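A single protein chain has been omitted from the complex, and every remaining protein chain is retained in its original position.
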């Protein structure tokens, strides 16, 4: 009896600890948001959203920055999504346990650990120099795609792995080819997990400044990009730039820009969470 | 039909093989510069010298201080993120109501989306002064608060991905555990966590990678003093900080000083390579399969 | 000075690409912003890859103008020659390096250049640890040093001016690439001594205490001198003020919009650099630069490959 | 209702999955140290009912009950009841084998270990005893450290039975425990049930009417959420009072 009481006590204790941990995360988040909102919210108005950059803290705006961020987001998703999911499918469904498959697996795990700044150096050499893309949106999106590719691959694989073998058996036994099984059964069933991975990786891409600075994203761009070959700036660079300016007004601007950046990621995450929950409701093994 | 199957497989193969090209690209970019670095600086000096002062008049090229700094901040971050993140994952899975889980999980994921520049300033202007109020010896720039804030940033990587992994464990296992009279804690640690270990491992690998590669937080809050120490209370410098510092700074490109970042970069690359192989091996060994 | 009427007065078009030092960036940004009112169809973009990154792009011919917080290095000049690029260097403003302590520090009233050298020279590492080692009447307390990262032009210039040899200093000080971080450090540490750009001091006057520096050379002002617009401009705050530059590519200088922009830059630099926290050159210096640039544009043939420097 | 002291009892039990009414006004009392079989067509609620006795349905979102379930006269849905204690008292074997991804030995001693028993001799002894009871000992005794997942389906299910027996519950719930077993193992389980009922109260869901006839003292026939008939097994199979029961046991059912 003492034993089961102590078990129960441990159980309760862990519950309290669990609440505490969850709470800590949320409290830190709240402090963050409060700090940023307190500093930046007053600065956000239509002019701030729609103005071109300016040296005057009060008059500057983030039009080109958020437009660039959206461009980068979309282009990166377009490039990285098929590549990442494709590689994930290949490794999980096709690759036999060969040396190549093993090597690919280790290689991808390693790529996930390569710091973003090194991807910046890579992008500078490959896309900007060799492929002559210059400091364009396309070069930036390609660089960020490489950066998030390993994350997408790894999470895609995990999601695919969670689909029970019996579902594949069922499909194969009905004469479905490998690809039909993947397309009709495995992907729909693992879509929620894949989506989570892509969200996490895209939200990383959205906040990334260092590699874009290296490949030549700019700080002052007085026009919104009109094609993937245009030059651009993005919100994190604008923020990074502003936080290092001496005038207090720019610190406020940075906070305001952070609010906008967070808003973009929240919208993204919200959409994905909605999709994921809908998915999870549909599928219960 | 058979042809289209082959084509699809070929395309998928291609997207997998691109990752090898990326690695080749990285190694090529890093190697081509660091080879000429190592022509001027011996590898022995690079590995054994206890000082890193390539930008000073008296130049020393010992990578160890940067490695120590990287290790220290990463260890602190993981020490914060792993227990908290895993606890959250288990709590959400075994204890919390479905609706709470659905709200909390995405809220926590926000932590991973906040730009790291912001975290850096948070560490410097909020966490460090707070810690200084009960650790008077704590320097204004230090590994401790940078590492802790980095840990907070990577909590959602561990909590979300581990939670996904635990959710994916077949329901029947949980039922079996409860059917034996397990408490929730026993179910979690005796059955669910071991069963989800490969997924949890993956989340931790990703978190470590993120911590090792993280730049802005440490650059802002940990100081930029390469120093061979594991004392979390003093300023240190990580490999990434050094790379970003030099590549954004005023050092002429092509100079020996500039090449140091490639030498540092390749060190970092080897470092993560070793790390990943260890966790890879662990994962392989303990992975379980279900139907 | 915003003294123009917002109408675009030019029908120029085209694009101008600028990159380089983050220190020079605010001035160039201000100029580009004003220039937009002048010539709305010219697309001017400004990046901040650092002087090194900017120079690399400039010497490869990737950009038209480079912002630089130091003069071009011989290696970079070689690179430019190899790539057939000739250029002109134009100083556009001064930055004053300000030595600061925490406002709670009531013992430091001034400091000499020799004392600064004693603190910062490489030999001081691990030895000069207390304030009273510098001046006996100062307290027996630790001294905590703050300064810009060793890769920055600011550090480069400071060591040159104080220690006498660039990149030669002790290494056990707290460094940061971001001057705001240094402001934060010094303003919360009563035992701190640091240095950084004048603009950062100017914006944080209430949190910092500037230290007058005595270079013990009476030819340029007697005694310890505080940095200010005047003392920097008239040269009395020597040697801790440094020039900031732009470099213009000769091929780009064949394009009318680039010529127009650079002229506009030199015309407006006095007002705009002051506005963003730097110190303008004396008026006649700007004239000189203007003439130099005119000559450069005229003399330089499209196929010329000779680098032009002061 | 009679005042008899039942081991397990349901009073006016209704159960719902969201809006779906899965169990409708069930009244039943099960005697101590007897075997009660639940029979009825697929989807009639046998599993649902069985799982209310150890509150395994607690995990299903939207599931709720009305009425009482009593174990030794105490309401198990009472606030003061500890679910983990309840489940140690009321063991369960599931329809699909669900071994833990651990070794065979670890599976069997899991229940003891979570109770804090660490003595190796005790664990080994219990493991052997339970595995013998589940007719699995001979097949696995040399491979106790092998992963349980490498066993065949039938072996896995017997392992799950051994695992449940290891914590010596007083009630044993079995949801078609033999449906994945071959007749020989199945017969052994039946024998085992026969032996165990001297000590335990057993409730078994089965589709195999011969099995119900062989092992159970009482049989309950369910039909679309209702308890149609509950009586001595012999009575139910020889002279059912309800025509639906009659139709079902003679296989004449639509």
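So that you can tell them apart, the chains are marked A, B, C and D in the order they are listed, and the count of residues begins at 1 in each.
What we mean here is this: a contact is a pair of C-beta atoms (placed from the backbone, for glycine too) under 8 Å apart; a residue touches a chain by one contact, two chains touch by 3 or more.
The structure displayed is predicted, hence computed values, not measured ones.
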Contacting the left-out chain: of D:65, D:186 or D:219, that is D:186
Full-complex contact with the absent chain, from D:9, D:130 or D:155: D:155
Contact footprint on chain A, counting only the chain that is left out: 97, 164-177, 180, 184-185, 188-189, 282-285
What residues on chain D make contact with the chain left out of this view? 40-43, 47, 95-96, 139, 151-155, 176, 179-187, 207-209, 248, 251, 253
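Keep in mind that, in the parts below, only the chains that are shown with their structure count from here on.
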CA centroids of chain C and chain D: separation to the nearest Å works out as 82
Chain A and chain B, separation of their C-alpha mean positions in angstrom: 16
Quick one: report the Å distance separating chain B from chain C, using the average Cα coordinate of each chain. 36
Give me the residue numbers in chain C that touch at least two other chains, ranges are fine. 22, 48-49, 53, 178
I need the residues of chain B touching at least two other chains; which ones are they? 170, 183, 186, 247-248, 290
